[in-house]
Each structure stands twice: as C-alpha cells, then as structure tokens.
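In this view, the complex is presented without one of its protein chains, the others remaining in place.
Note that the chains are named A, B, C and D in the order they appear, and that numbering of residues resets to 1 at the start of each chain.
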Amino acid sequence: MDEGLKSELSKQGVVATNLQELYNWGRRNSIWPLNFGLACCAIEMIASTMARYDMARFGAEVFRPSPRQADLMIVAGTITKKMAPQVVRLYNQMPEPKYVISMGACAISGGPFKQGYNVLKGIDRYIPVDIYIPGCPPRPEALIDALMALQRKIDAQQLTGDSRPRHLNADEPSEFTVPKFGAHDLEPPQNPVVWHAPLVQIALAEDDDSGTA
Amino acid sequence: MKPDSYLPIVILLLGAVGFAVTPLALAWLWAKNFSPSKPGHDKNSIYECGLESTGDSWVQFNPGYYLYAIIFLVFDVEVVFLLPFATAFTGFGIGECLAMLVFILLLIEGLAWAYQKKVLTWT
Amino acid sequence: MTLEPLKLELEEKVPGCGLEIISNPSPSAQHSLLIDPEHAVAVAMYLRDAAHLRFDYCSNVTGIDWPAPNDAGKAKLKDMEEDLEQDEADCATAGYLEVVYHLYSMEKKHGPVILRMRTCDRGLRVHLPSLVSVWRSADFQEREIFDLFGVIFDGHPDLRRILMWDEYTDHPMRRDYVEPDDYEYEPTAHDEVLRKTMNHYAK
Amino acid sequence: MLGVGILKGLTETARNFVGSYFRKDRLTTIQFPEERAPRIEASRNFPFLVYDGPDAMAGLRCVSCFICEKECPPKCIIIDKSTDKKPDATGKLQFYPAEFKIDVSVCMSCQICVEVCPFDAIKMDTDFELSTQNRFDDLLWPKLRLAKSNEYYHEIHPTEAAAVDADLAAARAKAAPKPAAPVAPVAAAAAPEKGTTA
Partner (left out) sequence: MTTLAEAPPKSTLSPSASNGDTQLLEVSMGPQHPSTHGVFRMDVSLDGETVVKLKPIFGYLHRNHEKIAENETYLGSMPYTDRLDYFCSITNNWAYALSVETLAGIVVPERAEYLRVITAELTRLQNHTCLAGFLMQDMGASGTPLMYAFREREKILDLFESLTGARMMCNYMRFGGCRVDLPAGWLEQAKTVVAAFPKFLDEFEALLNGNEILMARTQGVGVLSKELAINAGVTGPMLRASGVNYDLRKVDKYGIYDRFQFRIPLGDHGDVYDRYMIRVLEMRESVKILEQAMRDLPEGLIQDPKTKVRNFKPKPGEAYGRIESPKGELGFYLVSDGTPRPYRFRVRPPSLINLTILEDMCLGRNVADVVIILGSVDIVMGEVDR
C-alpha cells in the first residue's frame, strides 16, 4: 500500500486501508476513560471534558464509572499507600486492551508529597504506564495533548510480530500483584515485574554528590 | 413466482440474520486467533469500587420488591397481548373492542386491589 | 475573655480540678488553660452549659507531641544507623503528648477558650478522657489523634484508625517516627533526603 | 401547575441553544490543537534558566548559590557548584553551576525558586505540552535543556522581562564605572539587547 496510490485514491473519495489501520483507527478514536479522579488533577480532568476544552472531540468524553467498560485509566492525583491496592485491583479488573495515563506529578513520582509516609512514589511501581504528564496540575490542554500522544501510540501498534502490544501477546501478563497492607508499609513495596528504576549513583561522600541518572 | 410464495420473506430473513451475525462471527474469529483471552483471579472477582468484595449478595430482602416486580410483569404481559390488537385495530367491530375492554378492565381491577392493599406505597 | 476570672469560677464550680494558665508568648496572646484529665468532662460540661459562657462549639482538637527537651534535639539529628536500645527505651517515654481544644460560642459569639490536656508520658498505652460526649465535633478529630499520635481516648464511642489503614501499627506524627525506607529512585536527593537515600543504598 | 418549573428550565436551555447561533460568546469551546487559548502573560508551568548573550552555557546568570535548592518546597532542584569561576554580566568572577537538574516529575510549579533567586537567574516557562512515554530520561531536565535565552524570556513574559532587565541594567551601570575599561564590550553587549525590548 504505497502512500502515493493511497493519496491518489483518497482524492477521488476512495479510502484504501489495511486491517491494522482500520483496527487502530477504530480503537484510538473511542477511548473510554475510567471515572477515576483522586485529587486536584481530577478537577483539571473534569475541566477538560467540560465546554471549553471539550475532550469529546477526541471520542474520550464517556467517563465509565466501572472498570469493566473502560479501556483507559487516567490516574489523576496522589496515590496514597492506602489507595494503591485499590488502584491495582481496578487496573486488573479492566478488560484488555487497557492503557494508563499517569497524570500529574503525584501520579508519576509522588510529586510534592513525595516525602509523605502514606504516599506511593508513583503508580509505575505497580502497573505499567503508557503516557506520563508532568505538571501540578497539568493544564486541561496538556491532558488533551497526552491523549493525542496516546492515540499516536495506538496508531503505531503492529497487529503481529514481536512488537505487538500487550493485549495481543499471550505471554504478557494482564494482571499485576495487588500489594497487601503491612504493619509499616505495603508489601511488596514495588512490583519488580513492572518497576525498573535506573540506579542513581550517589557518591557516599557527605557533601558533594554527583547524582547522575 | 406464485403471488403468495414465501421466498422473498425468507431471503429478507436470511439477509437480516446475516447482517446481525457476520460482525459477531468476525469478532469471534478475531478474538480466537488475534487477541488471546487472559482471565485471572482479580479480573473475574466481583467489582466493588476497587475493594475486595466481602459478604454475599444473595440475601433475603423486603417482599415489597417482589410484589412490585410481579405487578409490573402482569402489565408487561398485558401489553404483549395488546400489541396484535393494536396493529389490526382498523378491521375490528364493536365486539372485539368490548372483549379487549373487558380484558383491560380485569387487570385494572387487580391493580386497584393491590393499591387498596397498600402494596405499592412505600414507607 | 480573660482567663483569670474563668479559672477562678471553674475552680469554684468544679471542686478539686487543678487548673493552670499556660501563657502564650507570641503576639497572638491566645493563652490556654491546662486541665487535669480526671475533671476534664466536668469542666467541659460546665463550659458548655453555663448560661453566661455557652461554649457550645468545639472548633478544633489538635494533638501535639512534646518529647523531653534533651532528646527532642537528639531525635532530630540522631543518625539512623546508631542503635540506641537503652537510650531509645527511656527517651521514648520521656516528655508528654498534649491535646488542645479550641472552644467558641456560636450563641454568644465570643472568642476562643483553649483547653489543654497532657498525658503522663509518651508510651504506647497513654489514656485521656474523650470529650465526644460533650461536643460531637471532637469525634473524628480525636480518632485522628489516636491514629497519628497514639492517645487512647476513654469513652470515645468508636475509636478506630481514621486516616491510616487498620493493619498499620505505628503512630506517624510522633517526632521520633522512623519512616519505612523505599528510596530507590531519588534523582535530586540533597540533605535530609540524601541521608535517607544513602541509608537505603547502604543496606 | 406541575411542570412549569421544568418548562422554565427547558426554555433556558433552548435560549442558550438558539443563542449560540447568534451570539459568539456562547460558543466557548477552544478546539485545542488547531486553535489555542489567547496567551495569558503571567501563566507559569516549569522553571527555566535564563542566559544572556549568544552562548548558553557561558551566559548563564546562575551563580549556583544553592538558595533555590534550599527553598524549593518539594526539593526537586539539585546543583553541583563548579570549581573554576567565569566572569558574569557585570564582569565580576562568579561560580557557575557545573550541573543544574530539576526533576520535573516532582516540581509543583509554585515559583518560589523565582521569588527567592537574588540573581534573576531562574524564571517560569509557559510550555505545557510535555507528555512523554519515558519517565526516567525525559522528566529529569539537565542544565542544557533548562537554559533558555533572555529573548525567549522577553517573548513569553514581556512586562516582567522588561522590569528585570531594567534592574539588571541599573545594577550593571552601578558596578560598571569602577572597572571601566575591560567591561565596556560586555556593557555594550548588554545595552543593545536592552534596546530590543518591546
């Protein structure tokens, strides 16, 4: 399907496409997010669905209350350690194909509340995240920009071959272990299957540290 | 073709059923060899706002609900009977209308009895 | 609402209650009244029901942790690795936990009367009387103090943890609370956070 | 009569619906990617380091005094002081940051670093399209990514940039007469740039 032929045909009003493009086109234009606001970012998420920033133009304004009918989980707000098991269980209960947008500084790395004893330092410790949006809170336009980035990512997915997405790949897990409540912290504190942090070399000398990521 | 042959109806029927079944079949074929099903413990567990669902939903509840459901069912079935009557309404004389009136009044009388017994009012 | 006449009146109305005025050096001049736990409910009942006082609204209930002065400084700068079992034991209970009540009157619209109650020490089983029977607004706030400071309120109808999960055993708002360490990825660690990251990597 | 209230409500929505054909202010949707909201001048998202003159690394105003690192509430700035010194705009020899990193995934864009910086070296940017798929590489911004020119600063915050430049020029003028000779070219470089402000 070379591009020249396709653009020529489309000039005459004929749309030529292959199965993969049709599949991706259908899925990326109706992503239903899970109604899942945690904190301040949730208000910007609601504002992005309202009249002015209107996420309905991207087919994503249907906020489903139950995970059974949602295929995108926008983690908007601070994930506390008391809420983390619920977030992972909701992710597990979502049908494939499912995506995660980690919206706001708190969802990425615990954000300003990182030093809190009850704050999980980022949701990518337990579930795989597709798009990160920095900001505290990110503007509604930033969320729409992230949704467009997610749509581009879906569009580029291959149906077969080894680079096919998680939900088309039998040996990729679609569920991740739900952490338990321990006496001092969540057990396990993070999920090694998902969490691969680069080792930050901290020189053990007291004063100057050359923390190079 | 004989004027009263059923062939066109059968073709239309097949077309309609085919129109409904083919996307489902395609989706089933797609799911079978493209996207593997991955059931799991959490995915199959009951969804209760993100929590582990405890307790049991098969509990004895107020009989009022059951009565409400039954009375609704009666009138639902009544509408099913009214349907053929309504479609061929023009061809009927007085007799048929009276018969249908009696049928409807019988059910209304049942409803009046239920209302008088205070089954429908909700404390 | 000066405290001296109120103190005298309370001592006369509630016999035997030891009252003490704690002066507040800051310009806000909100002095407070230290009451002993035994007569707390009686004093509170009087403050609420007396005709000319009518303190019917308990606005704020706060828990404060006062470890003994010597170890307060030490608790802050103490290096985590040194083990101080012997010191740990006695300095954990030195000092006291304090609960502060801010009372206002919605009827008479007059200003705050601040009551303070102190526990005998900072151990894990310290008791104070609950004032929920007098003001229901103290309900959730006392549960929060129980959850974060570990003060057990006698007479509280439903004393459970309100903010942390039930299996949690620590009292995190105490000054000597040591956080569980999960510092794998701290790219901008400096001073306090750097020390925690180094402990993590040292293990 | 029952139903009047609902009718009044329906007329309200009808008036809004019909009105949207005539009065443009009832159409509030901004079609984001194609049509952008009018730029609000004071808006802030993440900090950036301002540099004067052509070369980014040499022109950095930051003298790595660690004030912003200490004052930052979520502690997401980290600076390594350089060993040698370089002349800054007024010609005085100052340190410069060997490495200046901001962890954008922790920053709460509260602009306290801008408020406490005595050298006007760090200002707030307005760019918000920063969503990435890779957290560890794209959200820890090194000095190279943070450094932006003073012209850019004039472009996004015109009035504030003009005020800052006026103070800097005054400071340079006050410091300039002592070492008059060697500093002339630098002052000259600063002067025309002041001229370009709108």
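The working rule: a residue touches a chain if its C-beta (ideal position, glycine included) is under 8 Å from a C-beta of that chain, and two chains touch if they have at least 3 such contacts.
Quick caveat: nothing in here was measured; it's all calculated off a predicted structure.
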Visible contact partners (per top-of-document touch definition) of the missing chain: A, B, C, D
Omitted-chain contact residue, chosen from A:Met103, A:Val119 or A:Val178: A:Val119
Option from C:Trp135, C:Phe153 or C:Tyr185 whose C-beta touches the chain left out: C:Trp135
Residue numbers in chain B that touch the chain omitted from display: 39, 44-46, 48-51, 54-65
Interface with the unshown chain - residue positions in chain D: 2-6, 8-9, 11-13, 16, 28, 40-44, 67, 71-73, 108-112, 115-116, 124, 159
Where the unshown chain meets chain C, residue by residue: 24-28, 30, 56-60, 62, 64-65, 100, 102, 106, 109, 112, 114, 135-141, 161-165, 172-173, 192
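Note that in this section only the chains that are shown with their structure count from here on.
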Chain A and chain C, separation of their C-alpha mean positions in angstrom: 41
Distance between chain centroids, defined by C-alpha means - chain B, chain D (Å): 62
Junction residues of chain A - those touching two or more other chains: 109, 115, 197-198, 211, 213
Two or more partner chains touched - positions in chain C: 185, 187-190, 192-193
Partner chain A, residues of chain C touching it in the complex: 163-170, 172, 177, 179-180, 182, 184-190, 192-194, 197-198, 201-202
Complex contacts: residues of chain A adjacent to chain B: 66-68, 86-87, 89-90, 92-93, 95-97, 159, 167-170, 173-175, 178
Contacting residues of chain D [partner chain A, same complex]: 28-33, 36-37, 45-46, 73-75, 78, 80-81, 99, 101, 103-109, 128-136, 138-140
